[in-house]
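See below for the structure under consideration.
Removed: one protein chain of the complex. Kept in place: all other protein chains.
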Amino acid sequence: MQDLLSFLISLLFRPCIFIPLIFPGLTVIFIMLLMIIWLERKIAAKVQLRYGPLYVFKPLGGVIQTVADLLKDLFQEPIIPKTVDKIAFLLTPIMLFGLAYLPTVVIPVSPTFYAFRSDLSLLLLLTLTTLAPIFTVLMGWASNNKFSLIGGLREGYLVISYEIPMFLSALSMAVLYGSLDLVDIAEAQKGIWGLFLNPVAGISMLVLIYMSTGKFPFEIPEAESEIVAGAYTEYSGIMYGLVMGASYVKLYVLSLVYAILFLGGWNPLPASMMDNPLLPGAMLFAKAFILIAIGVFLRAVYPRFRIDQAMNIGWKMALPFSILAIFISLGIVTITGGM
Amino acid sequence: MSLEERELEVLIGPQHPASGHMRMIAKIDGDIVVELRPNIGYVHRSVEKLAEAKKFLQIIPLVERPSLADTTANNLAYVMALEKLLGLEAPPRAQYLRTLLAEINRIHSHLYGLGIHGVMIGSSTAYMWCFGDREPFIELAQELTGARLSYSYIIPGGVRRELPSRFTEKVEKALRYMENRMKDYFNLYLNNPVTRARLEGVGVLSKEDAIRLGVAGPNLRASGVPYDVRKVEPYAAYPDIDFDIITEKVGDAFARVMVRVKEIQESIRIIRQVLKKMPEGPILHEKYIKAISPKMREYMKETGEVKFPGIFANLRIPAGEAISRVEGGRGEVIFHIISDGKMSPYRMRMVTPSFRNVILFEHLNRGVRVADIPAIYGSLDYFPPEADR
Amino acid sequence: MSLWSNPITMIFLLSSTLSIIAAIFIVYHKSIVYSAFFLSMLGVGNAILFALLGFPIISLFHLSVYVGAAVTFILFSVAMLKEAPSVEPPIKALAVLSVIILTIILIKVLSPFSAEPSFFLNYRELTSLLVTKYWFALIVAAMALMTALIGAITIARREV
Partner (left out) sequence: MSVDKTIRHVKALATGIKYLVSSKRMTLMYPDEIEEFPDGYRGMIKYNWDTCIKCGLCAMVCPADAMKMYISKEESEEGKKPVRRPGINYARCVFCGFCVAICPTNSLKFTKVHDVVYNTLEEQVYPPEKFREGVPKPQYKKKPKKMRAILDEERGLRYEPVE
C-alpha cells in the first residue's frame, strides 16, 4: 500500500500532471480566481472610501467572501428560460471556461519543469486564446435575449480589434529572441528583461490584455448600464459563476504569458535555485499577480469606453504600435545580431 | 436587406440597471440608435388631484415627495404662491433661512445627479464619492430642520426653526471640505480622458433647440442660454446676494456636467454670503405670532422652534389665483394655485423641471450610439417621479 | 488490437468523426448561426488532422486564421442579421448518391499512398525557403491580401 501511495504522489509531481492540475493549472486558478474577485472588491472599496466585503471573516477583512459567493452560486437554482436553445445555452459556459483554462498547459514553470515544450509553444498559446470568443458570440445568440445578443456581438467586434495587435506585439518578442519557444524566451532574458528592450511592445501588449479580458476602461461586452450583463444576462447559478470566472482566468493566463515574454519569467533567480520548480513558479506567479492587481485596480479609476472608441484604439493605435514594435525588434536583432 | 429587418427594437425598460422608473423604447440598427421614445408614467401618483382633497398646509409634505432629492424648491415655490394669495411677506431673516436651505439642498441634489451619471458611464468611484459627499450636507440640513430629505421647513409666513448653535462653523467646515474635494473629482473623474471621450460631443443640444423645446435648468444653461429664475425673477434673499449664472457654450453632455459642478462651487459662495448677511429678527410673520398663545411664544423664544397658530389646521386662503417660480436644482419649478376661498385649493398646477426635460430623450438620442443612451440620460439629471408627479 | 490502443489512431478517429459530424450539421441545421458555429468545429477537426499529419505550423495557422478570425467574422455578422430562411436541398437522394460515388473514387485513388509524412517541416527552413526560392510568390500574395484589405475598408466606409 505504501509504494502505491508514493507512486501516486510521484505521479502527481510529474510535470505533465502537475502543470495542468496544480501550478498554472486548475487548483491555482480556483484559488487565484477567489483571491482576485475579493481583491478587486477590496481595492475598489478602499479607493471609494468604504470597506468592501467584511463580515464573512471579519479579522481578515472578509477574505472568504468569494468562497461564500461560490457556494451560493453552487447551490443556486440554475434557471434555464423556456425560450432558450437548451444545448447551446448549457454547453457554452463549460466550453468557455475550458478554453480559457486550456492554454495553461503550454506555460513552463522553470527551464527544466514544463508539461509541453515545442518550438511553437507561444504560437499554440496565442491560438488557443482566440477560440474563446466564438463561444461568447454563440452564448449571446443562444440566450435568445436582445441584450445578450448585443453583448455577444460586442465581444465579436472587440475580438477583431484586439486580436491582431496582440498577436503582433507578442510575436515581436519572439522575433527579438529568435524563437517561439516560451522556455527559450524566458531563458534569453537573463540579462535585461524584454520590457526594457522593447517598451512599445510591452505597453501595447499590457493595454491589449486589459482590453481582451474586459478590464475597466474596456469593460464593454458586459457593460452593466447599457446591456445589463451582456452575453451573460440570462445565466444564473454556477453557470454564471463559470462564465464570470472565465474572463478572470483569461486575464490570469495572459498575465502569465506577459510575465514570461516581458518580465523575464523566473529570471532574477540564479541558476542554482532552478532545480525544484517551487521558486521559479513562485516568481512567475508573483509577477503575474502584480499585473492582475493593476488590471483589477483600473475598475476604481476609469469609466467605460464606447465600443467604437475601443475599436478605434485597437485599430488606430494598438495596430500601428505593434507593427512599430515588430520593426523595433527587427532593428535590435539586426544591430546586435540576435540575443 | 431593408432597414426594418436589420433593425432591433430594444426595450430599456423600467427593470434595467440604468433606466430609472421609466422605459425607453429604442430602435437600434447595429450600434446606431435610429429612434428612442421615452415611455413615462410608471411612478405617477396624481399629486395635483390629491392636492384638491387636502387642506392647504397638508399639501406641503405632499408637494415635496415627487422630487425627493431637491425638496426645498417645491416647498418654497408652493408656499410663495400661498403667500401671494394671503398677501403677506415672510420676515427678512426667514427669507435668508429659506435661501440657506435651498442652496444646501441644491448642492446635494447636484451631487446626486453627478453620482448617478458617474455610474451610468461606468465610474463606480464617481458614484460612491458623490453619494458619500452628500452626507455632510444632509447632516447640516438634518441639524437645521430635523429631517434628512423631506424638510417641510418652509411654512406660509416664515420658516419653522431658528439656526442651531455654532451652525455657521459647521457649515464653513463642510464647504471647505467640498472645495478641496473638488480637486480630486477633477483629477480622477472630470479630467479623466475616458470620461471626456464618453461625454464630449455627445448629445449636443443647440441653443435654438434648447429654447424651442422649452428645456429647463442646467441643461438649458449648458447650451449657452443664461436663464436662471433666481436672476430673472428674484425671490427670497437672492436680490441682495451677488452670484452669477453659470453657462456653457457647447451644450453637450460634458457641458451639462460642468454646469452642475460649477453651480456647486457657486452655491458654496452663496451660502457664505447668506450666513454673513443674515439679519436678526423674527422668523415668522407677526400676524401669526400674535395668533399664538403667549406661553407658546415664550417656548418659541427659548427653543427657536416655531409653533403653529391654531388656524393653520384649517387655513383659509382668500379666493384668487397665484403663480410662483423657483430655480430648483434640476431647473425651474412653477406652481399655479387657484383657490376659491375654501380650505382646499380649487386647482393646483405643478410644473417640474424633469417634466420639461423629457422631450430631450427623443431629441438628443437620434443617431447616437447605444452606449451614449445612458451617457445622455445621466447628463440630463432626469428624475422620473418628478416628471410623472 | 494494436490499431485501437495506439493513441495516435484514437485521436485520428476522434477528430475525423468530429469533422464529419460538424460537416453534416453545417448542411442540415436550421439556424444559420449554428451552422457557422459548426464550421468552426470543422476547422478545429481539420486542424487536429493537419497536426497528426506532421505539419504543426499549418494546423496552428489554420486554427488561428480560419477558426479564430474568419469564422468569428462569419458568426457575428450572421448573428446580426435576422433569421434568414434556410434553403432545403430539393433532391436529397441525388446528394447522398454523389457522396457515395465520391468516397468510392477516393478510396480507389488514394489507397496506395501511406499516411506517413514525407518530410518534416521546420518553420526556420520554411521561412528561409519562402524568402529565397519563392520570394516572388510571397510578394504577389502580399499584394493580393493588401488589395483585399483595402477593398473591404472602402466597402465598409461607404456603407457606414
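The chains carry the letters A, B and C, assigned in the order they are written, with residues numbered from 1 in each.
By definition in this document, contacts are C-beta pairs under 8 Å (C-beta built on N, C-alpha and C of every residue); 3 or more make two chains touch, one makes a residue touch a chain.
Just so you know, these numbers come straight off a predicted model, no measurement behind them.
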| item | value |
| --- | --- |
| Interface partners of the hidden chain - shown chains only, full complex considered | A, B |
| Touching the absent chain when the full complex is considered, from B:Glu9, B:Glu89 or B:Glu305 | B:Glu305 |
| Residue in contact with the excluded chain [from B:Gly146, B:Gly224 or B:Gly320] | B:Gly146 |
| Hidden partner chain, touching residue among B:Ile40, B:Ile60 or B:Leu85 | B:Ile60 |
| Of B:Glu7, B:Glu35, B:Glu48 or B:Glu135, the one touching the omitted chain in the full complex | B:Glu135 |
| Subunit A residues that touch the omitted chain in the full complex | 43, 46-51, 297, 300-302, 317 |
| Positions on subunit B where the hidden chain makes contact | 54-55, 57-62, 125, 132-133, 135-136, 139-140, 142-143, 146-147, 150, 152, 160-161, 164, 170, 173-174, 176-178, 180-181, 184, 187-189, 191-193, 293, 296, 299, 305-308, 310, 312-314 |
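As a convention for this text, only the chains that are shown with their structure count from here on.
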| item | value |
| --- | --- |
| Chain whose Cα centroid lies at the greatest distance from that of subunit A | B |
| Chain with minimal offset from the mean of all protein Cα atoms | A |
| Whole-Å separation of chain centres (CA-atom averages), subunit A against subunit B | 46 |
| Length of the line joining the C-alpha centres of subunit B and subunit C, rounded to whole Å | 63 |
| Junction residues of subunit A - those touching two or more other chains | 149 |
| For subunit C, residues contacting two or more additional chains | 80 |
| Subunit C to subunit A touching residues, read off their complex | 33-34, 37, 40, 44, 56-57, 60, 63-64, 67-69, 71-73, 75-76, 79-80, 122-123 |
| Touching residues on subunit B, where the partner in the complex is subunit A | 8, 10, 16-18, 28, 31, 118-126, 128-129, 132, 188-189, 192, 194-195, 197-198, 369-374 |
| Residue ranges of subunit A in contact with subunit C within the complex | 88, 118-120, 123-124, 126-127, 130-131, 133-134, 137-138, 140-141, 149, 152-153, 156-157, 159-160, 163, 167, 180 |
